[in-house]
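Written below as structure tokens is the structure these notes are about.
Partial complex: the chains shown occupy the same locations as in the complete assembly.
Each chain gets a letter, A and B, in the order it is written, and its residues are counted from 1.
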Amino acid sequence: MRLLFSPQLNPATESGWRRTWFDIIYRHDTPPSRNFDLLLIVVILASVSVVMLDSVDYIHARHANALYTVEWVFTLAFTLEYALRLAVVKRPLRYAFSMWGVIDLLSILPTYLSLLFPGSQSLLVVRILRILRLFRILKLVQYVEEGGVLVGALWRSRRKIFVFVCGVLTVVVIFGAVMYVVEGPEHGFDSIPMGMYWAIVTMATVGYGDIAPATTLGRFIASILILIGYSIIAVPTGIYTAELASTMRQADPKTRVLDNRGCPDCGLEGHDPQASFCRCCGSRLPPPMG
Amino acid sequence: MRLLFSPQLNPATESGWRRTWFDIIYRHDTPPSRNFDLLLIVVILASVSVVMLDSVDYIHARHANALYTVEWVFTLAFTLEYALRLAVVKRPLRYAFSMWGVIDLLSILPTYLSLLFPGSQSLLVVRILRILRLFRILKLVQYVEEGGVLVGALWRSRRKIFVFVCGVLTVVVIFGAVMYVVEGPEHGFDSIPMGMYWAIVTMATVGYGDIAPATTLGRFIASILILIGYSIIAVPTGIYTAELASTMRQADPKTRVLDNRGCPDCGLEGHDPQASFCRCCGSRLPPPMG
């Protein structure tokens, strides 16, 4: 998580415009900084939309010049923001080499590079990285309590989900190899990785249909894989739901199981709210504070 | 929610037929008003069915005249209902400009307009709005307790689901752009919005197969996206299930949440809200404060 939320560096202790701008850019809890965050999101969304629209042939053919101009405006705005971030932070290099600093640089670089190397297609590969700035929005999510609960439950269940994905991948390898042998290249299964692609597409119930079993045995094996996938599709949902329910139950003050009174004698905490005596040493407990 | 359930205006205090009809049309808790609601649902379903049947070429070719007649009958019936609603309500304009008033008007307008402008194709766009009247049924749902619990839990989890959909959309934009670069127009990914459409179809495990990755790298990226989708498909289910379980636990009298009255004698808290005596020492409890 530190990688994701790292650029909250120590504020420059000096006063003046740097302090003011540091608060606006890096903090998220004052009215001006919130407005700045909102403006940034709007501008990022707008710039991503321009990249999107530019990729549509119909629009590119008609409005290439206008989009090119707008793109330069956004690039200059992002450049100004990048310079400002470097200027007000205590350790500019540390920001420049953090994840967000690199993304900020990469999101403005391609437009400048296009002046030197006017090759558009190869450039495009770098240009889409600007879309990663959308993750900035996720930075705000931590201040939305809802988002915090969601990400928290997902984060705590990360190990269970990893183990589950490993098990799924084992099944995918086996069924991919079996289908490669059973169906063979003449029905589209022209390698084991292709069979694994089919198995993933099938188990996750996506089912494009670009590759589908064509023999009776292949269809029988596919049916078994589908039933396996159908039976274990519950696992990630179960993991997450149980974790989230546990989080919400503990957050809910009405169903909190144990209170936080400490025993005056032995210091033991975590008593039943209805307990009058310490369950460890038998001393009388103070009345619960609610 | 007010937008959805707003037309329950204050009853006209005068007695007579207006009062009678107001009760029939706008209330939902007396036998005549329930019968009226039921009749309305049946008529709406029937009129929607006629629009549906009329869209089938085979039926339109054979029964165009009969369907046209039936459509006029429904239009006249709805017109009568609309006039009645305006006549008995206290502030007719307020109803006319409410959501339901506008839908009611729009559902009868196209048939009258077809007399003046006999263009059928452009008319059809407006005609389908009549189908929105089906939402009327949802108005009744609030009286079915089951529906109330469902909508309530969905409503309380709306912010979590919104945050989740935002996160999904970020992933969709990134993968859509990546696939546009990797696969390119020759495999159907002819713009970033098209790539986003593919990413949504893939993540939600719909998988039409009208656009599917055709290169090895594209299939690898698709597999990663599918596994991401498979791992987080749990999130909306988890949100909703935890919320619904919490609702049902509180509604269940056997697991009713305990109140916070303290026993005047022994100080024990956490009594049943219906308890009159402390279950530990037998002293009389103060009345519950709600």
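Here, a contact is a pair of C-beta atoms (placed from the backbone, for glycine too) under 8 Å apart; a residue touches a chain by one contact, two chains touch by 3 or more.
Remember, predicted model here, so these are calculated numbers, not experimental data.
Trainee: Going from the 2 copies shown, figure out how many the entire complex holds in this file.
Mentor: 4
Here is the rule we go by: only the chains that are shown with their structure count from here on.
Trainee: How big is the gap, in whole Å, between where the Cα atoms of subunit A centre and where those of subunit B centre?
Mentor: About 29 Å, centre to centre.
Trainee: Could you pull out which subunit B residues touch subunit A in their complex?
Mentor: Within the complex, subunit B touches subunit A at residues 159-160, 163-164, 166-167, 170, 173-174, 177-178, 180-181, 185, 190-193, 196, 202, 205-209, 212, 214, 216, 219-220, 222-223, 226-227, 229-235, 237-239, 241-243, 245-246, 249, 257, 260, 262, 266-270, 280.
Trainee: For the complex, give me every residue of subunit A touching subunit B.
Mentor: 48, 51-52, 55-57, 124-125, 128, 131-132, 134-135, 137-138, 141, 144, 146-147, 149-150, 153-154, 161, 164-165, 168, 193-194, 196-197, 200-201, 203-210, 233, 236-241, 243-245, 248-249, 252, 254-255, 273-274, 276, 287-288, 290
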